[in-house]
Each structure stands twice: as structure tokens, then as C-alpha cells.
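Reading through the C-alpha cells given below for one structure.
All protein chains but one are shown in place.
So that you can tell them apart, the chains are marked A, B and C in the order they are listed, and the count of residues begins at 1 in each.
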Amino acid sequence: MLFSEIVKREASTIIDGIYGDEFIQGMIQGDIPEEAIKHYLRADARYLFEFAKIYALLIPKVDSKEEIEFLTEQIAFAASGEVEAHHILADYVKVPYNEIIKEGEWYPSADHYIKHMYFNAYHYDDVAYTIAAMAPCPYVYQQIAQRALREVDFDANHPLKAWFEFYAEGMDELMEHIDTWLNACAEHASDAEREQLKRNFLESTMHERNFFNMSYHQETWNFGG
Amino acid sequence: MLFSEIVKREASTIIDGIYGDEFIQGMIQGDIPEEAIKHYLRADARYLFEFAKIYALLIPKVDSKEEIEFLTEQIAFAASGEVEAHHILADYVKVPYNEIIKEGEWYPSADHYIKHMYFNAYHYDDVAYTIAAMAPCPYVYQQIAQRALREVDFDANHPLKAWFEFYAEGMDELMEHIDTWLNACAEHASDAEREQLKRNFLESTMHERNFFNMSYHQETWNFGG
Amino acid sequence: MLFSEIVKREASTIIDGIYGDEFIQGMIQGDIPEEAIKHYLRADARYLFEFAKIYALLIPKVDSKEEIEFLTEQIAFAASGEVEAHHILADYVKVPYNEIIKEGEWYPSADHYIKHMYFNAYHYDDVAYTIAAMAPCPYVYQQIAQRALREVDFDANHPLKAWFEFYAEGMDELMEHIDTWLNACAEHASDAEREQLKRNFLESTMHERNFFNMSYHQETWNFGG
Partner (left out) sequence: MLFSEIVKREASTIIDGIYGDEFIQGMIQGDIPEEAIKHYLRADARYLFEFAKIYALLIPKVDSKEEIEFLTEQIAFAASGEVEAHHILADYVKVPYNEIIKEGEWYPSADHYIKHMYFNAYHYDDVAYTIAAMAPCPYVYQQIAQRALREVDFDANHPLKAWFEFYAEGMDELMEHIDTWLNACAEHASDAEREQLKRNFLESTMHERNFFNMSYHQETWNFGG
């Protein structure tokens, strides 16, 4: 079994948890509170901006023009803020996207996730460690979206169906690159290094779960007073 | 009011919270569960090892031999693992320190704290950002310890009184250096930069709180299944 | 006078030197040795690949999507290897470009230049320090090319006239961004910081001179024996 397959299999319990948690169930039922959506958009706009920057940190670590080109495309995609999917959510809450995200910050769970990715980008000279920490972002969304479309009988006029459709498709090329980097690194890695790669992936899958829960419960920093 | 004083004042509510939380109250009452102490030692041994490494990342950012010398001393102190204070706790649980810490990892709240400090060390060329994120470690322990010794009438044979005494003293020179760096940076910083410095301090004070609670409740990564 | 103008004025003596040196004069006369061109292409292909990577390191240092977008375009341009200008030179020596550059390394003067840029990208959190070290690359080529086209009466079939034309135009938007970053940083910088920015620019202008001389004299590492 390929390393990327082993890692994904181990993450499946967490992803099942995400699917069953309030945020995704609220999205499926179409009754998710508007404040949860707004909080999610405020956090995710900032998360994606950093996601783009973390891709940039990988460019000096690769050796081919093809990899640079691929990473450059990902930067452009992430920096653009996944406009389409986010606008579906902004439409749902009936407030312009840019107005929603004007305020916001790295809320605690998002902050942990972002700093987890940066740590790996700064710490390791092989892209795979950071890729392992970034991969759950596209992977979890793809899995959740595909499962929802498979299992749920969405109404034609369900206001959030388009959000699931956005993530169910179009991730294949990205996931393929990710798998290639992971498996290439795993192949010549020591056991301890493979364990670290797997951990990075599993921790980020947990961070995905925490991120959705953070949004649902509108988690903020509480410095007291 | 000096910037360092403003920051500390804003952190006081969080520190009051830490003092009242179960871990410190359990230490004061002398009835803290042994598993909480073990979990704390496992986490803190690893935290301090990274704390030493983060000090090292600051050395290229300073300009004087005196600052390098001071940081080098701090590395030596942190890398040694605060042996004395930790041995007081190991004695309390009656298991050799090195046996206790053999297993362990960066549990979630410790992981967040460690990556918060690394992020600042890698991201900013002025030491103050990282110093602001590291300062709550000595500062919170000093405040908690001094308050406990002031307010609590410890029995002469209280098994953990020596732990409070360890942290109540000997932090002055370190805190003075920290204040100097913070205030020097704050003086020529923009409002946004000062805000970031303050945030770094307050977030780490929250991380201190989370760290003690993590230990008390023996928080672990839960990758499921 | 704007900071960017001061810096460029101070670099003018070095640029006059580059114009008068053997490489550019050989390009103008059309009698530059083919081995000098090949050495230049081998070095420059590698230099530009790193130039792209150094642009990537700046992305985490900027705050706006517009800056990220601009940097991403520069990465794409630099990673593509200035194909057009390089192909003019490859045609001149009548060997396919990819065959010429197959071998090669960071020759000493190129190595110094590349590591000068990386040092600044890794060391400073403000983009301006690295930008100051990168700016002489487009600026020197633009100045040299514009002066040659102004002063030299190129034959219509001069084999290298197109090379000068490539660099005489199309640098304006890039130079404008560079000037904006430099001047924005210089405005709030201390005297020592401004001095460092200026030095970075002047050192890289010297590196440009050394790079052309390195190519003309086919400088290599000489590890002896």
C-alpha cells in the first residue's frame, strides 16, 4: 500500500467525525446558523492567505521548473480566496463577502493550524513535511463533499449544495501532486521520518475538525477582563 | 507607563485564572493527582528543550556580545531542563524524573504554544516578537509562585512548597532583559507592531493556562480508532 | 530626491564600468568569444532559477494580494529563464540553448551574488532588503541596453542587437514596484537601515559587474590538483 494511502486510511476516523459534527451537518441540513458561516469565512479568508504564503515557502525547496510552476498556480488559487465557494456562503447569509471578512483574526484553532504549517515549512528542507501538513485541507473537503453528494438527497434549490459540488470536483490534480511528493519522500525516509510525515497529516486533519468546530461555536481569543 | 508594564497589566486576568485553575490549586493543596504531574513533566521537558532552541534562533538577530552571552546562558539553563524544579515534582510522585519523561510528545496545547514561539522566531527579524511570546513562561511562573508564597500558609513539610520557592526567586535578571527588549522595540514600533507584540504576550499567557489545564486533564492527540 | 533615485545615482559609476568592460563591449562590437557567451548562459540559467526562488521567499513578507500576485508573476517570468534573450545568445553561438546549459554550476562570482540575495531574504522580514539586492539585475540590464541603443549605431543585421532591445523595454512596471518597496521602507527606516539598503543595492551592482567579467574570463572554482 502506498504511503499516501496508509496515511489517508488512518485519517478516516477523524474525517468521519468532521462529517458528523455540527458544522457539516448544519450545512447539509441547510440550517447552519449564519454567525457560524460568518465566523468560518472570517477565519478561512485569513487561513487561505497564509496557505498561499506557505506554498511560496516551498518553492526554494524544489528542483524543477514544473514543480515551481505547479506551486505558483496553487499560490494564485489560494490567494484568490477560493472566491467561488466563499461567495456561495456569503450569498447564504445575504451579506457581501468582503464586508463579512473585513473584521476577523487568527482565532485559536485556526492559529494553531496555521502555525503548524509554518513550523514545518520553516523547519524542514524537504517539501513533504509541509505538504503532509497542508494536504488535509483539500483532502478533507473533497472527502466530505463527495460523501455528502453521494449520501444526501439534496433539494434542487438547496442553498448550499453548490458548496459541496465545488469541493467534490477539481481536486484531483492537486491530490495527485501531493501524493507524489509524500510517496517520494516516504520512499527514502527513515521510520522516524515517515512517522513524522504521518503525524503532520493526522494533526492537520484534527486541525480541520477543530476549525469547523471553532466556526460553529464562534471561538475567539479570550484575554479576559 | 512602560510598554512592558501595560502588557503585564493586560495579562493579569489570565494569570488570576491560572492561579484559580485546578492545576495550581492542586499544587497548593498538595492533592494534585500524580498523573497530572507526570503529564506536566512529560510535556514540560519537551517544551523546555524547544524553548532552548528558540533562544538560539534569536542569537543571529542581536548585535552585541552581551546579548549573545545572555542568550547563551538562557539556552544552557533551558536545555538543562530546570532540573531542580522538575525533580521536586518527580519526588512528589516517587518516580525517577528520567523514567517519567521517557515517553511523551508535544500534546495539543503544548504543540500550539511551541509552534507559536517558533513562528515568531522564524517570521520576524526583531527579537522582541519572539521575546514577547516567550516572556509569559518565566513571568507567569514568577507571579503564581510569589502570590502563592504570599497568600498561602504552607506547612513546613508541604511536599510542593519548594517548587513555588524555586520560581518565586531568581527570575529578576531574566525579566529585566525581557523588559528591555520589549520596551526598546515598542519605542520605535508602529501601532500595529506594538499591537502584535502585545498579542504575542497575551496569546502565550493563554498558552500557559492551556498548558496547565492540558496537564491536569491529561490531554492527548486523539487520532481516533 | 527619492531614496531609489539616490541609490541609482550612486550606482552609476559601477554601471559605467560594466558598459566599458569587455563583455558588453564585445556584445556591442559583435565579436564576443563564443565561450564567454556559453559561460554566461550556463551561469545565468542557474542564477535566474534561484532569482525565482528568492522572489518566492518574499511572498510571506508582504501583506496584500496585489503584491503576492505581482511576485507570483515575477517567479513565473524568472523561472521561465528569460527564454527570448537567452535564445538570441544561443543562436549567436549556433548551439541549442538547452545543450549549452546542461552543464554548469554556480561559478564563484555568481555564487557570491546568489548567496547575497538569499542572505537578505532569510535575514530580514522587510522585503526591501532583498528587493534592494535583486533590483540591480533588471536595472543594470535596462541601463546598459538603453545606453547601447542610444549611443551605438547597430547594423540592421547585427546578431546581438535584439538582445539589447529585449532589455531596453518592458522593465518599467518591475522597476516601478521595486522603487515603491524601496522608498516605502526607506521612509520609516533608521539611518543605519537606509545605509544597509543602499549597500545591498551597490553590492549587487558590483555583483553584476563581476558576473559579466566572470563570464568573459570563464571563471570557475579551482579546487586544485
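Keep this in mind: contacts are C-beta pairs under 8 Å (C-beta built on N, C-alpha and C of every residue); 3 or more make two chains touch, one makes a residue touch a chain.
Since the structure is predicted, the reported quantities are computational estimates derived from the model, not experimental observations.
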Let's see if you follow the contact definition: name the visible chains touching the chain that is missing. A, B, C
Among B:Leu57, B:Leu149, B:Ala162 or B:Met175, which residue is in contact with the omitted chain in the full complex? B:Leu57
Which listed residue (C:Ala43, C:Ala145 or C:Met206) would be found touching the missing chain in the intact complex? C:Met206
Per the definition of touch given earlier, which of B:Glu5, B:Glu34, B:Glu69 or B:Glu176 contacts the omitted chain? B:Glu69
Residues from subunit A at the interface with the omitted partner, ascending: 60, 123-126, 188, 190
Where the unshown chain meets subunit C, residue by residue: 10-11, 13-14, 16-17, 108, 111-112, 115-116, 118-119, 122-123, 202-203, 205-206, 221-225
Residue numbers in subunit B that touch the chain omitted from display: 49, 52-54, 56-57, 59-60, 65, 68-69, 71-72, 75-76, 79-81
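We take it that only the chains that are shown with their structure count from here on.
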Of the other chains, whose C-alpha centre is the longest way from the centre of subunit C? B
Taking each chain's centre as the average of its Cα atoms, which is closest to the average over all protein Cα atoms shown? A
Using mean CA coordinates as chain centres, what's the gap between subunit A and subunit B in Å? 31
If you average the CA atoms of subunit B and of subunit C, how far apart do the two points sit, in angstrom? 47
Compute the distance, rounded to whole Å, between the mean C-alpha positions of subunit A and subunit C. 38
Multi-chain contacts in subunit A, i.e. residues touching at least two other chains, fall at none
